[in-house]
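Inspection log for the structure reproduced underneath, given as structure tokens.
All protein chains but one are shown in place.
In order of appearance the chains are A, B and C, and numbering begins at 1 in each one.
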């Protein structure tokens, strides 16, 4: 071949025609990852199909859902997971609550992770004033009481799911940014980054193609742990009035509303808690498997 | 090393100088396989070898032939989870106290706890990658002392003394204060010497040295080899020496094993192998060995000269280059000392020219290279293709950078471990927008073939290659852009001689075809003689002698140059030297207090551009 | 004077817990659930109530006289009453205390109660330092002149804000007097570890011989109600000041031993929904009436474990003026729908229901929400922190509906007027005010003033009737939907003694410290 600029020095070689096994194909070969994917699928399906899965309305306060003294019912034949303090079916509420909690745990948490990673990577790689300014801004955000911001927003804005998602994204990126920053600044010192510079790689290429993949384990850890914390944080924010408002259910607010009753009516805390745990664990299983798959030195591990 | 240091050892091991019958180590039928993306692959097949007490066995052979894997298998340190021993036994002769009645221990089946007692104490190993083998957060003193403490009952102070001795033995300057330093504060060669000191400190029965001197300059290499011999003489240590350098093989080996494709192709005494090689591969290998003094003179063809005439001026001009590193110390961490890594050097490289930069470890060769590649801040002028690097904008600098490519000293550290090597080699093309996707992969496949790798390996990751193979990947990457200047920092030192010869030929060929200039950094004087047009000898950050190859090699004028040339081992067992010359003066250090300037050497022209420092 | 309980043994100490901090013990400032009755034990006013009842009686005053025009009150002070610092209390102290509480610099939330005293306006405006209408006749006589007849004046003389403080101590501690209170009360202040504990000691010089029984009362602060109950069950404390937490109520009532220690009583409390009468569609009385008929009050009461009784009028049953005959609006969904249709909203409308965010208020709001939905009103619940709800209510365009739970605290004093002025009268219908229905009926304001001018105690029955009529009229206009009157459930440790009504004292909440005792002292 004779491209004028191309180095036509080496005889063009025979290119091996071997397809790369896709990440997805390797993922589904792992039993643990499969379990994780299964749980996520069940939760998503439950959220989407919620109206058809149980015979109840999530917000209907049923007369037979409470004892005469006003106590909720434990799990029984007609209410599989029991009822809540207003006599509503807990299973139905958990299914509908999945919609809110998935948006928070995945979208809001994801956006926070994204912002945190971008800020951390940029600040860690560009030393000069950009990095300094970004990190000082991060420090400011970290030192600033997020709850206060939430309360003020609550008072100013119309409460809605998307606002609480935005607030969570807004306050949760900070920690990620700092951790990613620390790691990026040590990665930036590695020799292979020098090597990339000498071939003229642009900063964005170095950041996204060479530094980011090395941050994956950290991102996975923060991302999966973030699911639980954001889902619970949503409840706090909703309590302060900036999130979903009653009677809309979310896993976090089911727990939050009922946590003082955990002795009198443990099912009200246990089931939504288990749902959060399962979701976070599922993502962790997937994340762990991904981490192994994307880490070439771990190939060969079953 | 002080004599009799071994007697102080409180362990039960009393050095028996007489060679008792029977091998110390016996490997039979060893097969090692690694699991890759597509199934298992044997990298060592049915290998058998024996090692007698006090013997030096050299393993040489093609890069990637499984030499390191064999060594790691003996240590039970194969990379996890990919590699495993498929079959075979590795038998180490037992000492009295070992709880076995058969007189030997099979390492292949040993549990980790008992293996631990053997590692370091009975079998020590020096690893191939010096940059990454030391723990970055522990001082080298700590790392030395702990291994001594782990296997002897010595007190901390005693162990420390022993550690200092070991450092002195590998000729680390200011050994005592070095104990407090951390690995990243040492040059590549120094780190390698620390590794050697660590292995030697315990005087093991068997020492496995995987390319122990690759990163060292010839003078230090000589000392290290001498040290190995001392150890052998005094303690009857058996040594497995893995090396590409046939000169080292000739100097050291009692017996030689030649490997290729995971199999042993030939075994014999050193004299036999060199004199009467049986296998074709061995013959090929020996033929490829560069020999000093026999380097074919490179007559410049008329054609080349005309190209030069067409392109007047130099590819790169370096004028009064200084690179300093500030060291912080004291309680408040203020700058109190400064490493004068490069102290005012000037040279120029013309198109079609190869300038070799030689000098001992730590003299500033890599630093010079990095300054040229724009990776460290410097003072002075660097002019590339007529443009001074200082005062260039970003885009211009990117354009200039395309013309200068660098092959790093440590191939592993300079490859992104998470990228496939095919993508890594294609990356420069991609960045500079050369060729379409399919064309690119064809080009890369072609590059792979040119450096002696198969196109199939494009799909693998850096860690799946042997040291030499990685080096070739780096070379392929640097060639991809067809730059005007390639800086090659110890680029062929990790290659076996046959591949080395092929790569050197390739480099020369490219130079002929495209007029690429090289800044070739090496301490292998034979290779330097083979490839270079001009040679610059560096010492403590300054150039002490510079001239054409012939001027420097046939008429070395500076004492340091002379010593370098003398120290080169000759690849002929018959010409083996009884002892390497020891340096008697302290090894100088480029580190000085703030404000203290190193003396500036003036260069005198002896005629025809042969410059020599006069002090 | 109260009789001394023959069964009571003096001595002993009790512990009471609270969740929230005790802010200040300055009687001119303290206005919290926690410090209200603590102040009552440290300080005294001219008037007080018989323990466990709402019956007024003189306290620091020995007797009083009301001029026939109802505008002059003369109090004769008890002699020999001493402040905790040993000095005798005189009429000068009473005057000083009232001058102080009305002075804007004091920033007293209670200054408004004294609006009927002559000269109040000048003091409030900062033009005078002293109330012109308060005169010290002699050290044991004090005379009040009012600008209008005020039937509530004797009650005002019983609330904390008019309690007597010694000038020298106030000046000594300045703004920190609230942390070093000195009064004439049954207990004297002993110790305050900020955020942890407040301790009172028996005042040996208390003018009422034989009282108090207890040597020491400790208040532990910052205790979660659930944990407080656990501690009570373990016998570590005597009274959980915040009551039995809803989460534990059933558990307690299911256990006969614990149930026996629960004292139930009424309290001066009404839970109601306000509807903003200036905001469409609640500016239409039919809509407001429809809301009144739509609420299933029994269900709401069931939700809070039957700890309340359904309400049909603003006044709680134990308040004078409560109209037993009045039936209010029945729970009638069909009729409510019809009313809505008449008002032009056959398909209902969208609105917002504000509520405070502490349990059980969001739950109650949701129950109301469901009831409203049944007649087509789609109310979105805004469950917010107290401060935000109060702010929304005080803004004319802020909140269409508010559920009052958690914020409309018990009456300041047991008089029907107390439920009118700030929360239903025109005076409260101002920005930042507490009349969240923005209901302003000038007629009723006049009627209220008329009722309050009936000062003669003999005519109190007549006055109560007048108030009943006022509240009846209010219910016709239906700015509120009264939902329930909360019952009080106080729980005590087994060793606590004293009449049950001391534990549900309508004025001393949670208990009357001065008159209870412990049974396990030797």
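The definition used in the following text is that a residue touches a chain if its C-beta (ideal position, glycine included) is under 8 Å from a C-beta of that chain, and two chains touch if they have at least 3 such contacts.
Following the convention adopted for this analysis, contacts and distances are computed from a predicted model.
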Task: Protein name (UniProt record) of the chain left out of view, among "Dihydroorotate dehydrogenase", "Fe-S oxidoreductase", "Heme exporter protein B" or "Glutathione transport system permease protein GsiC" - done: "Glutathione transport system permease protein GsiC"
Task: Displayed chains contacted by the hidden chain, counting the whole assembly - done: A, B, C
- [ ] Tell me which residue among C:96, C:434 or C:471 touches the hidden chain in the full complex.
- [x] C:434
TODO: Identify the residue among B:84, B:116 or B:576 that touches the chain left out of the display.
DONE: B:116
Task: Identified contact with the non-displayed chain, of B:59, B:75, B:166 or B:206 - done: B:75
Open item on the list: Given that one chain is not shown, which residue among C:149, C:240 or C:394 touches it?
Closed with: C:394
Task: Contacting the left-out chain in the complete assembly, out of C:79, C:107, C:278 or C:519 - done: C:107
Task: chain C residues that touch the omitted chain in the full complex - done: 17, 19-21, 23-24, 26, 29, 31, 104-105, 107-113, 115, 124-126, 175-176, 178-179, 193-196, 220-224, 226-227, 230-231, 233-234, 236, 385-388, 390-392, 394-395, 409, 412, 421-423, 427, 430, 432-434
Task: Interface with the undisplayed chain - residues on chain B - done: 75, 77, 80, 112, 116-121, 124-125, 127, 129, 132-138, 146-147, 150-151, 182, 184, 195, 198, 328, 331-334
TODO: Considering the whole complex rather than only what is displayed, give the residues of chain A touching the chain that is not shown.
DONE: 127, 136, 139-140, 142-149, 151-152, 155-156, 174-175, 178-179, 182-183, 185-186, 189, 217-218, 220-221, 224-225, 228-229, 232, 255-256, 259-260, 262-263, 269, 273, 276-277, 280-281, 284, 297, 301
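We adopt the following convention: only the chains that are shown with their structure count from here on.
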Open item on the list: I'd like to verify one number: the distance from the centre of chain B to the centre of chain C, where each centre is the average of its C-alpha atoms, in whole angstrom.
Closed with: 88
- [ ] Let me have the rounded angstrom distance from the C-alpha centre of chain A over to the C-alpha centre of chain C, please.
- [x] 48
- [ ] For chain C, jot down the residues that touch at least 2 other chains.
- [x] none
Task: chain C-touching residues of chain A, taken from the complex the two chains share - done: 59-61, 63, 66, 68-71, 85-86, 151, 154-155, 159, 239-241, 245-247, 257, 260-261, 263-264
Task: Residue ranges of chain A touching chain B (in the complex, touch as defined) - done: 1, 3, 5-7, 9-16, 18, 20-21, 190-192, 194-202, 205, 209-210, 213-214, 294-301
- [ ] Report the residues of chain C in contact with chain A in the complex, numbered from low to high.
- [x] 226, 245-248, 250-251, 253, 299, 302-306, 357, 359-360, 362-363, 365-367, 369-370, 380-385, 388, 391
